[in-house]
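Rest of the complex left out; these chains stay put.
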Amino acid sequence: MTKIECILRPGKLENVKEAVNDFGIHGITVTQVIGCGLQKGRTEVYRGTEYNINLLPKIKMEMVIPDKDVEAILKLVTKAARTGEIGDGKIFTYKIDNVVRIRTGEMGEIAI
Amino acid sequence: MKILRTILMALTFLMTLPVLSWADEAAEAVAPAIDTGDTAFILISAAVVLLMTPGLALFYGGMSRKKNVLNAIMCSLIAMGIISIQWSLFGYSLAFGPDVGHLIGNLDWIGLSGVGVDPNPDYSATIPHQVFMVFQMVFAIITPAIISGAVAGRMRFPAYLIFILLWATFIYDPVAHWVWGVDGWLRNLGALDFAGGTVVHIISGVSALVAALVIGKRKGYGTQPMIPHNLPMTVLGAALLWFGWFGFNAGSSLGAGSLTAVAFVNTQLATAAAMMSWVFVEWLRHGKPTVLGAVSGAVAGMVAITPACGFVGPMSAIIIGLIGGVVCFLAVAVVKAKLGYDDSLDAFGVHGVGGTWGALATGLFASKAVNEAGGDGVFFGNPEQIVSQLIAIAASYAVAIIGTYVILKVIGLFTKLRASDEEQEIGLDFTQHGEDAYASTVSGSPFSPGVGAATASAPAGVVKPAL
């Protein structure tokens, strides 16, 4: 099982969610985060002083999926989340050892 | 700097005018018959009506999404700045100055010249003329601000700023003259509008709809959820509106007497009734009594009773409110969806529709037993009253539709009206105002203003949107 962790633009959440739903993935956990990368932040002004705000709002979307779907999902997400401008975000993937469905106590891939 | 200097010089000139003429006037009539109770009431009414504009800001702000809340607020706030100045420089003169052809006031009172402390008996014999002027000013402020609700989340701020200035001048001021000005044609016609059903609510609501159509829907409208980000803020805004509306309606009696009491009580009853009817209809239809429904209903009730509040009895007020709540609910919940326009925060659905119902209701429920200076409505044996009301409504609709359309098209020649899709996505708070409403975990560093100064000559917009 693999966790797909996507850092997205806030406005792309709906798109990406729909794309993976259509694929058949329904378990999703979303966190509000802030981040920076190549994107260098933005300038805000408060009482005539300019502040360079480095960390901009992003959405972190996590899905644990069967290993076989990883490649497909990466493509799907990349497509749904892209604008082509700096700040589109990243996807990180890593292996998960075990999953438990709390409601039933089931473990492993069937619990995803 | 040059611009500032020019402005200052112009104002310095203006400054001398009113004070002088005003001194003369003071000399003529040494002891005007000012009533302290009436004056106290109208001044305080002016203050609470002024407070309605930030109330509207919060009412709208809470219903906005998080990224647009400051823009929603700013659209109301800035009206408190620009319209106050407009009103004192020439707006008041256009609206209430000596009549020209029953259509508009002349420019005699430009820069408040001639608008002194003695009462102007044409409008109010017991309070200083300046009190009347400032009471009317706060109406002129909130009216254009109402429009911002329909275009929230997508109108560029510079375009909005120019829009409300032109709209106040070419639409509000003339219509105010028609309805309230001495010798205004709607006033002469006998159309009843106690506190501004047509002048304030119909023309702002209808203009709002036009603006929403001209500017187009928000990006993502109908597919993304666009729901209030802070309902307690909206409740607070509604509370300030309710509070201020007593000044708005009862203050429109221009004193503190019997009629004031009537208007006050009717306002309370219609508001309460509309709150209950909206809540119950929504409860029946969707299964839950909502807080947003309660405050929306309350505002709908206040809008509906505005033209009628000094002409009807208390039980009529309850009926007007009950129906007002239902009608506005249907407008925002059913009609809007059916027709598919994007009136973001329902400026038309509440003010346009509620105001129209109120103007009609005045023609139905008005009674001379309540206010001899008013008229009898259809239910009190005078079917003709409804004709005057219909003429007033039609005229308001016409001027609002045509005027708003023309003004927007003209502004559109000079600057874009609509924020780009990208700007909408990032949010208007940052893209229009360079601010974040709720900065919490921030990281970064202040630039020295020296650095800022380096960018001072750069064109507006130097702070680039980015996400």
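By written order: A and B. Residues from 1 in each chain.
Note that in this section contacts are C-beta pairs under 8 Å (C-beta built on N, C-alpha and C of every residue); 3 or more make two chains touch, one makes a residue touch a chain.
Predicted, not measured: the structure shown is a model, and the values here were computed from it.
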item: Overall stoichiometry - one representative per chain kind is placed in view; value: A x3, B x3
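Just so it is clear, only the chains that are shown with their structure count from here on.
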item: Interchain centroid distance [CA atoms averaged], chain A/chain B, Å; value: 43
item: Residues on chain B engaged by chain A in the complex (per definition of touch); value: 220, 223-224, 425, 430, 434-436, 439, 441-447, 449, 451-452, 455, 463-467
item: Contact footprint of chain B on chain A as seen in their complex; value: 9-11, 14, 34, 39-46, 48-57, 87
